[in-house]
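Take a look at the following structure, please.
All protein chains but one are shown at their positions in the complex.
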Amino acid sequence: MVQDSSGWLKTNRAGRIALICLPLVFLALIFYYPLLRLFQEGVVEEGRLTFRYIQEVFAEPYFRHVILFTAEQALLSTLLAITIGLPWAYIFTRYGFPFKDTLRSLTIVPFVLPSITVAVGFILFFGNNGHLNRLLMSLFGLEGPPLRLLYSLKGIVLAHAFYNAPIITRMVHAKWERLDPAYEESAQTLGAGRVRRFIGVTLPMLLPSVMTGAALAFIFCFLSFPIVLALGGARFSTLEVEIYTQFIVLYQHKTGAALAIIEIVLSLLFTYGYIRLEGRFTQELEAAPIRPTIPLLRRRLTLGKGTVWLFVAASGVLFLGPMVSIIVDSFTREWAGRTVLTLHWYSYIFQPQHEALIGAAPLRSVLNSFQVGLAAMGVASLVGLPIAFVIARYRFRGRRGFDTLVMASLGISSVALGAALLAAFLRPPLQLSSGLVAIVLAHSILAYPFVIRAVVPALESLDRRVVEAARSLGATRLQAFRDIELPLIRRGLLVGAVFAFAISLGEMSATIMLARPELKTMPVVVNDLRAARSFGGASAMSCLLILVTGGAFIIIERFGERLFGGERWSR
Amino acid sequence: MVQVRLSAVTKRFGETVAVKEISFAAAEGEFVTLVGPSGCGKTTILRLIAGFEQPDSGDILFDSKSVLAVPPEDRRVGMVFQNYALFPHMNVWKNIAYGLKFRPGIDKNKRVCELLKLVDLAGLERRMPAEISAGQKQRVALARALAPTPQLLLLDEPLSALDAKLRESLRTQIRRIQRELRLSTIYVTHDQEEALAISDRIAVMSLGSIEQIDTPQEVYAHPQSQFVASFVGRSNQLEGVVIAIEKECAQVQVGNVFFNTTIRGATVNQGDRVALFVREEHLRLEDSEVNIIPARVAGLEYHGESTIVHLESSVGPLRALASEVANSLHLDEPIKVSFSQGNAILFTRSVEEKREETDFAKIRFT
Partner (left out) sequence: MWRRLLAIAVIGTAVYGLTGIGAEKLVVYTYSSFASWGAAPYIEEAFEQDRQVDVEFVATGDARMMLAKLIAEQEAGKPGADVFIGVEAGDLSTALDHDVFVPLTEDDIPNLASVRQDLLIDVTNSLIPYEHSYIALVYDSEVLAVEDLPRTFEALLEPTYENMIILEDPRTSSVGLAFLLWTIHQYGDPEYLEYWRKLLPNVLTVTSGWSEAYDLFLAGEAPIVVSFSTDTAYSVIEEGSNRYKILLPNSQAYRSVYFMGIVEGTQQLQLTKEFLNFVLSPQVQERIPSTEWMFPANRETLLPVLFYQNAVFPPDPVMVAPEEVGKNLDRWLREWSRIVVGG
């Protein structure tokens, strides 16, 4: 029985049901239908249901190895992400320092960078001939590179930690800074030392947020594709790579579909786990006051602060190194065996006329990215908001299952998605002739889960009495939504929307399958430039991408909101 | 300024019946309080009247017209919530003015200023809810509810989150405003003292039903059921057996003490097991002719203008409310306490009361 805590008459209810069903119908059409069409190839043969292909996959040691490896690298990456993310959460919680808010906003930037950029940055910085190794070699007069991190599991795990440590940091920090110091203080009065206090009191209370962040990080690492390829190479095949091979190279649609099904089932399981954890996590985030911080830059250098600085330096190397390398690369050029500083790549990027290399002026791709990004943001918000409403406001059996299902696009192989959409858009009933619409739809599908995840906590933390108060004063349900709920969740919605925008900016795999030349977005151009041997140009374009993404996030954080950390109306 | 009537209203939530066939009415301009322990259904009734819940059976009428088909926004009911439910993103002025949006033709400025003056908050218009105190929030909530001139005012435990002094002053203020505006009001609280202080009539509720609805004086002096007797006011409860009945008088044996009590209303037979209620203030710290209990002072609670004397006696622990006499008492001092015949309230123990007793035992000395 659906219990709506503030529902009313049947006529209104019909209207509301329509409003909520609309995005679901939309999703069913452009996401679930194409997906099922694709999947049915894996389980239907000659009109009959068969699990033969799935069984074949599990029977082959090779595929089992691939699946296990995918999980193994995801697990190791998550552990490293926690190892890096947790201390940063501590730093943010305990210390105050100038530009702390800006820094906190920027922590999410690695997450939305296109993997192609991150891969290049890592190679330039951590590679055997990268800046770090060369620096170490010249400092210590070494023969060969001392840090062989890349082209191995180490490289993959490191890059994944780069992406995902910020998520852990944000989630744990959001919880930690509202943890009542009274718990630790009472332990202190009972004689517990610092370490014991942390292990016995603080850590158990932080555990839900750590687990939630870890679950999310695990899902992303599990589905990671370009990073594994670029930094690991073919020796470290994951499920995604196999799916690509089966579909694109071998035209083995049945095996490919079987693999895609296995992948999405596993992702759905992880997503379900994440949702259950998240429920506990946001529930416990009460409107507690934020604990006070100690200024970091005060003169006294204690042992504690010393370790902090050391850690900051080390992780600074991890996060800034690759990005600085890309920036440096965009300003240099090889000529006659020498490296010279130049603005060549940037002038090339910014020239306004049609450039053969790209198929359009490079700036055009920036415009395309924005066009597509804004449209995708709009569609994702329109789809995500009503669904978030259903999840937050209504209590019904199987609610978490429903939540998991709508988050399914988070766990879908981008190759499979591209192939599915392509096949579905070619024929009725979904036949589309416009590439632009197809791309916007694909991006929206990939982005709307983030809108949901940002809005649901905002809705849940909203006191329902406020809506009732509005109604008792004369507002209809819709007016109450417009006047009260919408402004209060506006920030959550904004966060989700901007996140959707950023996801769209960085998306490449699905776009490649659906795009046309004039519609190339920035990541696609980065890819093309690399294919055209214009590696410097690719770096310049990447820098532009970093700038735009970073800028977008700084802007939203000025509103004082935090994604993946829950939200509490404070002003 | 409307008469509200509930007629055999029942509301279920899943398996639980929150409101059992409740019928009562509040006259125009009357201040009725629903009082009872948590879970008795009083808040549910309020929400039913406001329109946020629909009854499973029965009817709700405003001025003899059913409002079941009327949505909350059209019922013109002002509601004040327990934790104020102020709109956090609007300042005080906008909060109060919100309801006026839906009543065109009213001069907003004038009305808001009127209300700010009424609740004594002039000067705070620009503050945000997060920047004002709890007491101020409550007054804003009141002003907001009153702004669109509702025909009925509902208050759901509006003062329970405030400290004692503030509670007292605010409840007086609320009553004063209500009188001035002659607004029909239904007030919900679990604090029986509050209910007694400000209501025209009280409805004592338990487990979804109204035990008694009457003026505070009547409810206090003549409780109709054991539950009401124990919930309202502070009483000593003794259990005994009726030994003899003589006209309007019954002799009750409690332990090895015998009491004479006046029977009023209750049907008592010889041999009945009964509950005997004696209010704290009726237990006198002096010897008398009848109803004497030898006791010993077990504790003294100083309350300024009065003292509560805890006593140990052969019929169990007792409490007495005393004034200056108590100043001279010492612990463990033997003392005789007594009460007059007419000050005892007698209840026969029905099956239901037996069940209620288990709950009741916990709230004995409230």
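Residue numbering begins at 1 within each chain, and the chains themselves are lettered A and B in the order written.
Rule of thumb we're sticking to: a residue touches a chain if its C-beta (ideal position, glycine included) is under 8 Å from a C-beta of that chain, and two chains touch if they have at least 3 such contacts.
In this text, all values refer to a predicted model and were calculated from it rather than measured experimentally.
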Checklist entry - Wait, the hidden chain, what does it touch out of the ones we have here? => result A
Item to check | Of A:132, A:229 or A:488, the one touching the omitted chain in the full complex | outcome: A:229
Next on the checklist: Using the document's contact rule, name the residues of chain A that touch the chain not shown here.
Outcome noted: 62, 65-66, 69, 120, 123-124, 127-130, 148, 150-151, 229-230, 232-237, 241, 244-245, 247-252, 334-337, 356-359, 371, 374-375, 377-378, 381-382, 419, 422-423, 426-427, 433-437, 440, 511-520, 524, 527-528, 530-535
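Convention: only the chains that are shown with their structure count from here on.
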Next on the checklist: Nearest whole angstrom, what separates the Cα centre of chain A from the Cα centre of chain B?
Outcome noted: 55
Next on the checklist: Quick check on the complex: what are the chain B residues that touch chain A?
Outcome noted: 50-52, 69, 71-79, 81-83, 85-89, 98-99, 101-103, 128, 130, 141, 144-145, 147-148, 154
Checklist entry - Any idea which chain A residues touch chain B in the complex? => result 5-6, 8-9, 12, 463, 465-466, 468-476, 479, 483-484, 487-488, 569-571
